[in-house]
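One chain of protein is taken out of this complex; the other chains stay put.
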Amino acid sequence: MFYNEALGDALRLEMERDARVIVMGEDIAEHGGAFQVTAGLLDAFGPTRIRQTPISELGIVGAAVGAALTGLRPIVELMYVDFAGLAMDQLVNQAAQNRFMFGGQARVPMVMRTQGGSGRGNAAQHSKSLEAWFTHVAGLKVVMPSTPADAKGLLTSSIRDDDPVIFLEHKLLYRTKGQVPTGEYLVPLGKADVKRAGTDLTIVTWSREVLFSLEAAEKLAAGGVEAEVIDLRSLVPLDRDAVLASVRKTHRLLVVHEAIKRGGFGGEIAAMVAEEAFDDLDAPPRRLAGLETPIPYAQHLEKTVVPQVDDIVRVARELVA
Amino acid sequence: MFYNEALGDALRLEMERDARVIVMGEDIAEHGGAFQVTAGLLDAFGPTRIRQTPISELGIVGAAVGAALTGLRPIVELMYVDFAGLAMDQLVNQAAQNRFMFGGQARVPMVMRTQGGSGRGNAAQHSKSLEAWFTHVAGLKVVMPSTPADAKGLLTSSIRDDDPVIFLEHKLLYRTKGQVPTGEYLVPLGKADVKRAGTDLTIVTWSREVLFSLEAAEKLAAGGVEAEVIDLRSLVPLDRDAVLASVRKTHRLLVVHEAIKRGGFGGEIAAMVAEEAFDDLDAPPRRLAGLETPIPYAQHLEKTVVPQVDDIVRVARELVA
Amino acid sequence: MDKATALDLYRVMRRIRDFEERATVLFGEGKLWGTIHSYAGEEGIAAGVCAHLRDDDWITSTHRGHGHCIAKRADLGRMYAELLGRETGYCRGRGGSMHIADTSKGNLGANGIVGGGIPIATGAALTAKQLGTDQVAVSFFGDGAANQGAFHESANLAAIWKLPVIYVCENNQYAESLPVKNAFAIEDISRRAEGYGMPGVRVNGRDVRAVYDAAGELIARARRGEGPAFLVADTYRHEGHYYGDPRKYQTKDEIEGWKARFDPLVDTRAWITDAKLATTAELDAIDAEVIEEAKAAVAWAEAGPPASPISLPGDVYASY
Partner (left out) sequence: MDKATALDLYRVMRRIRDFEERATVLFGEGKLWGTIHSYAGEEGIAAGVCAHLRDDDWITSTHRGHGHCIAKRADLGRMYAELLGRETGYCRGRGGSMHIADTSKGNLGANGIVGGGIPIATGAALTAKQLGTDQVAVSFFGDGAANQGAFHESANLAAIWKLPVIYVCENNQYAESLPVKNAFAIEDISRRAEGYGMPGVRVNGRDVRAVYDAAGELIARARRGEGPAFLVADTYRHEGHYYGDPRKYQTKDEIEGWKARFDPLVDTRAWITDAKLATTAELDAIDAEVIEEAKAAVAWAEAGPPASPISLPGDVYASY
């Protein structure tokens, strides 16, 4: 099953299970969503539960906050994470903080599904990776699945979660295939997944870079280097134990993400490991991430600004050398 | 001279020097700004250069982008950094990226002045520290002065800078006093300042925590521990050399900031040092930062969620123990 | 208007005025933290609108939210306790004046973000529509908030979806130091409703009867499923924007002139007695009751324990 179908499967099952679950967003009705995640849901649930909205990101996200506070479990599809800049106020000052500010009176069970990343020539305003912003907000959870099965299981858990969840997909993962359990399937938030076991270094990564890292791991294995690839799956809550346990075994850390390096979540991981497992490290923790630039349009340039498989191989080799 | 007066001094001098410099924002005219930074400027320059705006953060910041693209050098006063969530799109997708997206055709010489931080009982929507968001945006510069002199010198440089600068003040620094050079005074962006020399550990910090760190350093000195306190002053550009040189001397790093720890810029500093100066470190790099919570209202609670002087002393002692 | 309604409106307005005066004193005594924004002069709007609301109807409020909270039948003791940073406060001392909420009475919270409550009320109305109830949502906000994009986007959503929400704009002539005449190129803010396809009504917000009547119709209409409306109530804030506002942007004459022209409490007493709905003595009795109630509330609040230490992640996350 494709990644986008797995997401649609989770939406359909949760909407059948709970009438309070609704989806709001742009282009999600007849068109089925910019990436065909909601395809077929309009026919199944009708226009009141698959609410196609005007282009009003702040209003839509804010309406979801209000709906969540009063009894619905809304899911907002934000077409590109790059548009989050328009809705940050409702996400950060309202959704994330209501529970705390109101002394526990309120719950905001909403999910904002969106997608980021480069690779399709969509250029600077449609290709960013902004997970770091959301991880820096007390009150939000941040989920980033890399496989169809995780996409289904994590989305299901996110919809059932009573806190606001930022669910970040990747535009180039939608057409990736994988085995997906049929029927109800949950993957808990806050549990990383060892996508490949290894002994020589730990690669901590998420979203599309998980696939690149696994490819890189195969190439490294050919050269006798066994990389352990940890897919964080959710950045908040963060599975610190999984990361630390692996580093204590391999004694080497490489964090890989597509977002620009400066201020990226890779800094959090590398700093946390340096702080908690300093003596277990046989080499400096390394980060491989996007260059500090917006994403360029030209096809031959786009790949040059975010980590590719060979970049991971190169840095991993330096790390174990 | 007070910090807010030093800022006003820089504004006045730059407005006298360059007719293209204008200020836009809420409450900046008769009232003189929420923190009295623009006090007196309305009388000096009139309502067309001190443009009091309606409450339309996205529109104001966007208008500044357009004005900057066409020949003015606008300064926007955003009353609280917490409101940035409303204006992020214009800052990130437009101001920060125009030069790159347009292949170098455009320049966006604008400054967004705003202030953050807790300590005044303004609660969760008026007390955040969000510098990490801006550092993670390719195309923005991020400046955070801790003293009146730096405030004047860095604001002057920011106004003359041809890139968009996010200038972050702290609400509890406005009424701090210090010597300020009279007349034209520039402090270059990208140069950290060693606010106190020391040999036993390096404290890297910025904004109000610089003052706390200096106080802590005195207490530590009483106990025979000499802390070097580095005030980054600008996070972007970052003075990596100053940080690395100090750590290579003291062999110990403590990063202190008020923003919540998770996803904070402290991770960038600690990771960078662990990566570049691993062998120079005699102890794990430590971060002391805000707890992962919105800022509470109650006076006796507010202080408990962000680093205080004694917290810095305690962690520094652990670090050198 | 019948006697019970009139006296209830008066009682609510008196409660609000008394609360603002008492909170100001407490602030002066250094017992409060942060800042407070007085609703004095605007009492008739919250009272007149909320008189039509049930406990299961929702409101979103503003930084100037004490009045809305009281009109929505909040417990005064828990309000004072919140201002005093007590565990017994509505928000356990975490929110303070700018974030008081009482979800048990449908108050989805004061808001420190100007315009921040507008999309939230719109979403609450969506819940009512989605679940097929006859609940309504009211969003209170100021003239300043009407220039926020959040208002535009929300009003349009409500109009196309025919949501049961009333947008109540309290035009008190200023947004902090910015006079409305410098913030709008139109004189009548309610005309904006036309651009969304909803009724726009302008009332004299200084007269609680006018507000009561106008709000009654629009709320009933929304309950019947006939969609949203925009109600603009013209008023004036008797006090500064916040406690301690030097008010450099206003003249003494202007302020005194307005105060001389109207005081919702005085005016309400006048029409109630003129209409022979009640005697001065009856109104004085209400005042006395309100004062007793308030004193007891403050005493209860001050006796409450300080807000408990922040506990994480529980205070921030429902589950983690």
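First chain written, first letter: the chains are A, B and C, and each begins at residue 1.
Keep this in mind: a residue touches a chain if its C-beta (ideal position, glycine included) is under 8 Å from a C-beta of that chain, and two chains touch if they have at least 3 such contacts.
Note that this is a predicted model, so its numbers are computed, not measured.
J.: In the intact complex, which of the depicted chains does the undisplayed chain touch?
T.: Contacts of the omitted chain with visible chains: A, B, C.
J.: Could you tell me which of A:121, A:178 or A:237 touches the chain that is not displayed?
T.: A:121
J.: Which listed residue, C:152, C:206 or C:238, touches the chain dropped from view?
T.: C:152
J.: Could you please point out the subunit C residues that touch the chain left off the display?
T.: 147-153, 156, 159-160, 182-186, 191-198
J.: Residue by residue, what part of subunit B touches the chain that was omitted?
T.: Residue positions of subunit B that touch the missing chain: 22, 48-49, 51, 53-54, 56-72, 74, 89-90, 93-94, 98-107, 109, 138-139, 141, 161-163, 190, 237.
J.: Spell out the interface residues on subunit A facing the chain that's missing from view.
T.: These residues touch the chain not displayed: 26-27, 29-32, 52-59, 82-83, 86, 120-126, 291-294, 296-302, 304-305.
Here is the rule we use: only the chains that are shown with their structure count from here on.
J.: Would you mind checking which chain's C-alpha centre is most distant from the centre of subunit B?
T.: It is C.
J.: Quick one: report the Å distance separating subunit B from subunit C, using the average Cα coordinate of each chain.
T.: 36
J.: List the centre-to-centre spacing of subunit A and subunit C in whole Å, with centres computed as mean CA coordinates.
T.: Those two chain centres are 40 Å apart.
J.: Of all residues in subunit C, which are in touch with two or more distinct other chains?
T.: Correct list: 91, 93-95, 99, 111-113, 116, 149, 315-316.
J.: Touching two or more other chains, which residues of subunit B qualify?
T.: 58, 82-83, 86, 123-125, 292-294, 296
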